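Only one protein chain is missing; all other protein chains are in place.
By letter and in written order, the chains are A, B and C; residue numbering begins at 1 in each of them.
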Amino acid sequence: MHRDLKKEPLRGVIPPMATLLLDDNQLDKEGTAQLIEHLIAGGVHGIFILGTTGECTNISYQLRRELITLSCEKVNGRVPVLVGITDTSLEESLALSRLSKEAGAAAVVAAPPYYYGLGESELITYFNKLADALPLPLYLYNMPSHTKTMMTQKAVLELSKHPNVYGLKDSSGQAVFFNAMIYAFRNRPDFTLLVGPEEMMASTVLMGGNGGVSGGANVFPKLFVDLYNAADKGDLKEVARLQEMVMELADEIYAMGSYGSSFLKGLKASMSIIGIGSGYLATPLSAFDKDQIEVIKKKLTGLAAYKQYI
Amino acid sequence: MHRDLKKEPLRGVIPPMATLLLDDNQLDKEGTAQLIEHLIAGGVHGIFILGTTGECTNISYQLRRELITLSCEKVNGRVPVLVGITDTSLEESLALSRLSKEAGAAAVVAAPPYYYGLGESELITYFNKLADALPLPLYLYNMPSHTKTMMTQKAVLELSKHPNVYGLKDSSGQAVFFNAMIYAFRNRPDFTLLVGPEEMMASTVLMGGNGGVSGGANVFPKLFVDLYNAADKGDLKEVARLQEMVMELADEIYAMGSYGSSFLKGLKASMSIIGIGSGYLATPLSAFDKDQIEVIKKKLTGLAAYKQYI
Amino acid sequence: MHRDLKKEPLRGVIPPMATLLLDDNQLDKEGTAQLIEHLIAGGVHGIFILGTTGECTNISYQLRRELITLSCEKVNGRVPVLVGITDTSLEESLALSRLSKEAGAAAVVAAPPYYYGLGESELITYFNKLADALPLPLYLYNMPSHTKTMMTQKAVLELSKHPNVYGLKDSSGQAVFFNAMIYAFRNRPDFTLLVGPEEMMASTVLMGGNGGVSGGANVFPKLFVDLYNAADKGDLKEVARLQEMVMELADEIYAMGSYGSSFLKGLKASMSIIGIGSGYLATPLSAFDKDQIEVIKKKLTGLAAYKQYI
Partner (left out) sequence: MHRDLKKEPLRGVIPPMATLLLDDNQLDKEGTAQLIEHLIAGGVHGIFILGTTGECTNISYQLRRELITLSCEKVNGRVPVLVGITDTSLEESLALSRLSKEAGAAAVVAAPPYYYGLGESELITYFNKLADALPLPLYLYNMPSHTKTMMTQKAVLELSKHPNVYGLKDSSGQAVFFNAMIYAFRNRPDFTLLVGPEEMMASTVLMGGNGGVSGGANVFPKLFVDLYNAADKGDLKEVARLQEMVMELADEIYAMGSYGSSFLKGLKASMSIIGIGSGYLATPLSAFDKDQIEVIKKKLTGLAAYKQYI
């Protein structure tokens, strides 16, 4: 019934869906349904829930379970749903994966356990154990800024031999590493290579990568899909035009305030401004205040991307 | 009923109890009971469960709940039980704290949420929110190597004003920071300052700190209690004699192999050698193999501490 | 007399020339002359001496001075010579710049002082002071792994207003930052943006960057020049073909052994194998031993790049 992700591997834009909340303990179910329609209408090639942009680790397991069920139900097979199961406890990851399978998700995504930093051999052992026990395909997730563990080239190559490991999402931001991955997997079209930072999506696709998990696609899904298509076809002129929109978005919207949470604050504020969600961020993060929202509103509506896509 | 930890603040050796397991999903209940008797017989001043040494984040919530209940039951009020509730989700921390209260724990201990790194003001907001909602006294836990967030002096001072914040456990290993804390709280005997690394316990007590959360006390509780008492009385000669044992332990037992997990591997191997627990480590960590255990055995039984205390 | 680097800004491949040595205290003058001819024959657009690949900080000032004079004399105006003057002491940087001017260099390149880490405003103050005092155009050099100071977007934008600051060489390896630079300077064709890691050169040129300071060009200058030209023309097929050679080079030659110096060891070994220099590395680094050289030789002569370009 499900598409075979080895034979038809993932390609394109798979947004890390923002988790819309009414408060710390309640999903915004209506907003979530609306966001899913917004993404699918924009032409995305899959939806990744409970990633870093989805504030995965900040919400309770109860909410995570509700979100998995709700998302799979609303997407209803139109695109593959990938579920982030990153956890410090193997058992909790497996529990989420079993629920994901039941709910109809296509695959799961896992970064290394992130409390204790792991060594290379511990990392390999861990992911082999996880991949053995999972009821769904696994995409590795490299996120060293949050997990303190950089996946080495050797670890990824070793793990790629496991029949249940289908690809890598790399959010290290290190283009040298990503290019090494493209080279290492040049004869493995079944192994999907996705890049995290949206500013790198076009260039990595031009160099042979398979797409991106672009956070900004929560606001402008079609912009990122168009950019992916332009890069995939090698239309450099169109890439340049759209990339400028992507960079303007980053420059104007994600850089306000300080700390690592600026991106998330700007993103959720922008979503609420275009009518999706309330802008609430789960503890320990918090939304911009009214004055900041006004600034974001002014900036957002002035963007070239806004003019073309909203 | 419970001792008032403001009026009679914590002092002394509060070991971070190792979590004894049969496998990833089963507590070693017998071993746990035995370990608790071992610790109390050694004279410890409290027991801290589900800390970093307790592999807190690696085990499932089900096991964490069982351990809380079991430990409180077995300790049975003889010493205060502190429960680590560090989590990335506020709701999960609160759930553990409610169970801890019911089970009879004296207090909880929390490090910052550890997936997203937090800025100073986010940190302060988070801990105030947590302290407001907790049913038990809170000890702050500074553990920057694992949480990526160093608690600043400003943050600790600010949070120490909250009536439900009772102290700080500092595992940064930065003596300058700890000494600054001793200075900052010189007129606050109600605010407890505990140091993490056991190698620093004696010196920080000599300088005015209140004790330590010494991992090695799982094996040699009385050694650390004697060392604390010597330091507390200012008996420098005895401090020197016992500190040498502590350093020999670290040098011989914790340094084998690589990675951050060497300490835990050596500790659990040593515990099993003296008959406490099986030495099992929860995924993603793993125990030493037989040959390595033999090496540890030889080293352990040769220690001055072993000769005096076992 | 000199080309005006504002009106005709730098574009293309400007290799960070390896410093050829007989021992710690003697330049290999013959080798240096030969290397310069090798680079110019390969079509490089400039030569950057005393960069990180040039072991800049490891050799004495006496040798640095000799190298500046020798290189400028041998290049003899055929391409611009850029001189690395990165130092912890402003006065020593200025002394090297004065000599560079006399010798006929076209510009200088400076990373932040690298003993004390600097804050953003200290960084801006420092570079403005340096740019004021320099007798030659200045290219900023972002090298956070070695200097501990990441140049912020704000700092680069601020410094780019100084009439004597002509561009940026970014070796952070962070594609998001580099793309932000491309966006920020999209209307400043006079401000040159060069990327450090050779694995990123093609993609950054495709996205609008101006070229690269590619270390591997010491061995294969024409490969990198051809790759630059292909990227500059938007010939994606040729880019893919040549990029694979570049990645094979990195994968086979730079990854042997451990530590940050593997790249330099592999590079100098490869140069010696094709007859340029003795392979000597200045203290505190050291060359591969004979057995390792044999391995490199086998790998090097098997490279697609070797077959096409040597």
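In this section, a contact is a pair of C-beta atoms (placed from the backbone, for glycine too) under 8 Å apart; a residue touches a chain by one contact, two chains touch by 3 or more.
Source: prediction; values computed, not measured.
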| item | value |
| --- | --- |
| Omitted chain - touching chains that are shown | B, C |
| Candidates C:57, C:292 or C:308 - the one touching the absent chain | C:57 |
| Touching the absent chain when the full complex is considered, from B:9, B:43, B:135 or B:208 | B:208 |
| Absent-chain contact - pick from B:128, B:179, B:262 or B:308 | B:179 |
| Options C:119, C:189, C:275 or C:302, residue touching the unrepresented chain | C:119 |
| Where the unshown chain meets chain C, residue by residue | 24-25, 52, 56-62, 88-92, 95, 112-119, 122-123, 125-126, 129, 145-146, 148, 258-261, 282-286 |
| Touching residues on chain B - with respect to the absent chain | 173-176, 178-180, 182-184, 186, 197, 199-200, 202-204, 206-208, 234, 236, 239-240, 243-244, 247-248, 250-251 |
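The working rule: only the chains that are shown with their structure count from here on.
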| item | value |
| --- | --- |
| Third chains touching both chain B and chain A | none |
| Angle, in degrees to the nearest 5, of the Cα rotation that carries chain B onto chain C | 180 |
| Length of the line joining the C-alpha centres of chain A and chain C, rounded to whole Å | 35 |
| Multi-chain contact residues (two or more partners), chain C | none |
